[in-house]
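All protein chains of the complex are present and in place, except for one that has been dropped.
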Amino acid sequence: MEQNQLDFDIGADKLREECGVFGIYDFDGNDVASTIYYGLFALQHRGQESCGIAVSDTEGPKGKVSTHKGMGLCNEVFSTEHLEQMHGNIGVGHVRYSTAGSSTRENAQPLVLNYVKGTLALAHNGNLVNAPQLRHELEYSGAIFQTTIDSEVIAYHIARARVSVPNVESAVAKAMGKLKGAYSLVIMSPRKLIGARDPFGFKPLCIGKRDNAYILASETCALETIGAEFVRDVKPGEIVTITREGIGSNTEMCFRDTEKEARCIFEYIYFARPDSVFDGVSVYHSRIQAGRFLALDSPVEADLVVGVPESGNGAALGYSMESGIPYGTAFVKNSYVGRTFIKPKQSSRESAVRIKLNVLKEAVAGKRIIMIDDSIVRGTTSALIVNMLRDAGAREVHVRISAPPFLHPCYFGTDIPSEDQLIAHGHTVEEIREMIGADSLSYLKMERLQEMACSRSICTACFSGNYPIDPPAEDIRGSYDK
Amino acid sequence: MEQNQLDFDIGADKLREECGVFGIYDFDGNDVASTIYYGLFALQHRGQESCGIAVSDTEGPKGKVSTHKGMGLCNEVFSTEHLEQMHGNIGVGHVRYSTAGSSTRENAQPLVLNYVKGTLALAHNGNLVNAPQLRHELEYSGAIFQTTIDSEVIAYHIARARVSVPNVESAVAKAMGKLKGAYSLVIMSPRKLIGARDPFGFKPLCIGKRDNAYILASETCALETIGAEFVRDVKPGEIVTITREGIGSNTEMCFRDTEKEARCIFEYIYFARPDSVFDGVSVYHSRIQAGRFLALDSPVEADLVVGVPESGNGAALGYSMESGIPYGTAFVKNSYVGRTFIKPKQSSRESAVRIKLNVLKEAVAGKRIIMIDDSIVRGTTSALIVNMLRDAGAREVHVRISAPPFLHPCYFGTDIPSEDQLIAHGHTVEEIREMIGADSLSYLKMERLQEMACSRSICTACFSGNYPIDPPAEDIRGSYDK
Amino acid sequence: MEQNQLDFDIGADKLREECGVFGIYDFDGNDVASTIYYGLFALQHRGQESCGIAVSDTEGPKGKVSTHKGMGLCNEVFSTEHLEQMHGNIGVGHVRYSTAGSSTRENAQPLVLNYVKGTLALAHNGNLVNAPQLRHELEYSGAIFQTTIDSEVIAYHIARARVSVPNVESAVAKAMGKLKGAYSLVIMSPRKLIGARDPFGFKPLCIGKRDNAYILASETCALETIGAEFVRDVKPGEIVTITREGIGSNTEMCFRDTEKEARCIFEYIYFARPDSVFDGVSVYHSRIQAGRFLALDSPVEADLVVGVPESGNGAALGYSMESGIPYGTAFVKNSYVGRTFIKPKQSSRESAVRIKLNVLKEAVAGKRIIMIDDSIVRGTTSALIVNMLRDAGAREVHVRISAPPFLHPCYFGTDIPSEDQLIAHGHTVEEIREMIGADSLSYLKMERLQEMACSRSICTACFSGNYPIDPPAEDIRGSYDK
Partner (left out) sequence: MEQNQLDFDIGADKLREECGVFGIYDFDGNDVASTIYYGLFALQHRGQESCGIAVSDTEGPKGKVSTHKGMGLCNEVFSTEHLEQMHGNIGVGHVRYSTAGSSTRENAQPLVLNYVKGTLALAHNGNLVNAPQLRHELEYSGAIFQTTIDSEVIAYHIARARVSVPNVESAVAKAMGKLKGAYSLVIMSPRKLIGARDPFGFKPLCIGKRDNAYILASETCALETIGAEFVRDVKPGEIVTITREGIGSNTEMCFRDTEKEARCIFEYIYFARPDSVFDGVSVYHSRIQAGRFLALDSPVEADLVVGVPESGNGAALGYSMESGIPYGTAFVKNSYVGRTFIKPKQSSRESAVRIKLNVLKEAVAGKRIIMIDDSIVRGTTSALIVNMLRDAGAREVHVRISAPPFLHPCYFGTDIPSEDQLIAHGHTVEEIREMIGADSLSYLKMERLQEMACSRSICTACFSGNYPIDPPAEDIRGSYDK
């Protein structure tokens, strides 16, 4: 997304509702807190608002959990001292992104709690569409809520189920029968590490191994970072249980229905790190492919193909490969513009876009430029960037977007603004082109999305309006932030 | 308590389980956050570990609560900015003391939550003796606990009751039917401020008024500090409801039984500020009385009566009044030794006692001293102070304690160490005298306690072992901190 | 001072220009940083704005100095970690009070610097009256100033002198030839600890010993706190040099002239801790004496004598002893009102005085009270306190001040407001009495000051206008804060 993209690495953006989860169980008894820390580091792009780690010792007193959470990036929240004081060979971690309303320390994850069978720590990525109903139901039976996160709703259902089922994985299964929406879960009980993914497979979750330790992570890049091998993805609808006896997957609890799978295509287009691989498809490859398709479907004569950093770069390279037009770098991004960046005031001479992004005049002057971006949300940032290229002497600026136009809200975790703020809602491509001042503009074709994801079943609701789960009657986004 | 006493103003002490609560409803719609802040300031001696404020606007969107909590003293946790951003004319505040195990930000109060009827904020002072059972019961019906504080147990009972009763005060009443132990509660629902005190009246709670605002506070000193008038005490077992219509007290919900009242005598002896008045008895007066009784019951010839600051001073003055022996100052306390004070290492030449307390040689040299303290716990600090007086040239040191000897644990909030750490357990007064190196030693007589409290019904369990409520089978203190 | 007095223990007051210094040289090679920390703790009342410690190792690489300084109290600025990382057996420390203008971290002491002979660390208490001239002179010969503290001026003179004299103590002596005003200095060179006091002896400085370590400190209470013995005071005009060979005092450099001695009487009346002894006179004793003199010179019939805490208490006790009228406690001070206390707004219902101080109604109701305070500066606080006593039911309030009226500015370190803000300037005692609402008012007589200080030579300029050194032509206070 144009605005998001600029903010991609900087954590200042309040548009996305994304998270990263990580879990590890080391059978050799080694402390895992610092490994979780490095795993979260590799997932930091999925959430910069808050983060947390909870660890326990599977051989120690049952249910003793060490937790540390806080607002900010991993390196702001954790010190060497924190990590050294967290002892335990099993643990979960979380990085969180959220909308402003619920941006409080109370909502930081993992959620750590006592329930009928001791302690539980839970980290969650995704959005439930029926969270408000579930909350109301629970409240009508006397529940209290101390946060506004879905994890608390999920935890309640697990706790209630656990009273009548023989183990925690069965309780997770029973809870999943109630949950509607997108979720990838990592759960630590005193002696078990559990991973679960919703039946649609909206959000990714993979399994890794390093020596005698099993790992669960949102993205494979976290496995690489800590030197673990990729084992396999958790399947949509699957519950994976890691105990001292090894890794198990009870298919009876498995809600799989491959027909229904609906992977979030935005993980490929924008969210994920390019070095991650989801369900067999490399994010890097899918972005290259998107660029190739744009070159095939929307060719234009030009001197240089450039990407808007970072996520536009892959598609730009693909466009260049397919078209033969040289790939180049047109932008320098200031990598220090972080979470606490002081935004310039409206009245000031400085502009947030220019502070984050500068054009390499030398590279673009006198050239016909194809600029690849992954989305246009409101159009304002795109217009500014096109203008910066022209100021730097670009003769022509042809914009290619590595996704179809945004037309519909997402209820599963991608925080797309309401329709009236989407430039593609109510404007033709030609009108948008004029608004952003480009010489030409093309989007990726809808039919290419499936190819981009190597024929995996995907969710395209934000482009097509075809929701894999019926959207809620009212817009639930942010609604229970009181 | 000798150790506590030294620490009284410094917050470094980890022995006491005490808290302070404050609530206010301003009918004129003024913001109350800063008034709560000053109220908590006046109650800071009741808890220095963490504090918090939650406010709401009775005319604003129902259930919007602004909360700020943190570890530390009020002036560490709150800035002008925090207070200015907290808008609302109704609110509650809390200062907390706790044992080390649960000393985490998660346990800071007020507890703010969503339940069936919206939001609730709850601040609590006291200890439930049946908290573990109640937790287990709740867990067996599917509850989850995110803290280890009693307030969460209380909140659950209110939330569950509220499903079937017509209003929040009835829910509080129904919940109180389950709670056993010591509690003074201040509760904010979106449009009501509620105060409740357990039927035994262990912990204090009073009502004040300032212009068109009603106030609830643990001690009257908080009313004075904010310029409010004292209205009356909340009665043991009473539930007071403050709404726009005024202040109400439904006697049907009232669990009062004056026979059973059991005010904590330690509020008079040690916890409370001397300028507070509980249930009609001035703390200052009760300490003066204790001193007078000591003079009557345990007279001794001497040149000077001194108190161990701060809580020993009142009784020392009373002793002087009764005996005619001049009152004086023997100690200078360092008032900067705060919560974050770095304790000297065992190996170092510095001693924690000497850093906190110094003797005025000029005042004591060559004199026979009567030194009044409010308790002897382990005896080590007392021995050090007696020794410091002798080093400064005191010819004799006669120790008088303004309470009977500690012999039994307290389950209602006073964190007395286990019996094996109590010097009075297993030692005669003469043995203790020798251990602390005093020339003579006397304690306040048990029968004087009642007089000290002007014949109010009091709890003397820590001295007598007569518990107003049966103590729990197992020692619950700290037990659910996992 | 009435305002100061309230603020005495709280550090929020910006009126005084006082500091505390501490130095230690341990011949056995033990690390001294934590001892300096505890020493500064005992001197904290002399300055709460900033503090700092610099240590070095006399056996280590010459001139390696570890320094840590910061804004705030000792327990805010230093952590265990800081102290553990500061290795060295010689060191100096400083606590600082200052006027607002120069309240920056740059001005925190000790000043640590490199000069011709290596490193030097310097801590200073006092005010030079010729600092502006000395700065100008130095600037005209090319000096640069990075702070606005006198220590930098002193350091320059030592550094310049050191070029032509054989050792650092001679350089200090030569520098002292230029300095006019009040100063007590503690200086660390790589192998020496030096203490110096101006010829008038305005500010105190004493020598202590603990095992094989010598100590220099502003007050003897710091010696007691760390368990050191008092050796003697540094004499006015004396330079003491502590080296591995022991302690030396070259009388040739000594500018002593006992005729000229001019000890600051305010150290006795107000600044110092009562357990300190200066030049053979106990601060506690001098305050008791002041009270006695008031009782002798300004008797009045009454039921109770009370002090305004803390510094009024000693004189109140003296008054009681002399008059036979019982001593009591009328006020409870909130000891948590610290440096970062959020002052109530003018518009609010809360008052800063009431938040800091509360009256014990029980103690004063129906009584005729003699209230002892150490000064009246502007009169506003005194009026408020008298009024609080009346509100609490006092029948009469007789105010006695344990010092003569303030009439003149101080140029030597006591930050008395300009004359037009002094209530005693232009008002008779009777007028002041009426303004503060007292039934009677008396000040200590001028002729008693000398007696109070046991006939030591003192400076009484702020009362009498007799300046031991000619005051500067223009008011220098704060002038070089640009």
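For the reader, a short list of remarks on this structure follows.
Chains: A, B and C, in written order; residue numbering restarts at 1 for each.
One rule holds in what follows: a contact is a pair of C-beta atoms (placed from the backbone, for glycine too) under 8 Å apart; a residue touches a chain by one contact, two chains touch by 3 or more.
None of these values were measured; they are calculated from a predicted model.
Interchain touches from the omitted chain, evaluated on the whole complex, reach A, C. Checked against the hidden chain, the listed residues A:E169, A:D198, A:E224 or A:E238 yield one contact partner: A:E224. Within the whole complex, the absent chain has one touching residue among C:Y38, C:Y97, C:Y156 or C:F266, and that is C:Y156.
Contacts to the hidden chain, counted on chain C, fall at residues 61, 63-65, 67, 105-106, 111-116, 118-120, 135, 139-146, 148, 152, 155-156, 159-163, 480, 482. The set of chain A residues touching the chain not shown comprises 9, 34-35, 37-38, 41-42, 44-45, 48, 73-76, 78-80, 83, 210-211, 221, 224-227, 273-275, 277, 282, 284-285, 313-314, 317, 321, 326-329, 332, 334-342, 344-345, 348-351, 354-355, 358-363.
Going forward, only the chains that are shown with their structure count from here on.
The touch graph of these protein chains is an open line. In terms of their C-alpha centroids, the spacing between chain A and chain B amounts to 48 Å.
With centres taken as mean Cα positions, chain C sits 60 Å from chain A.
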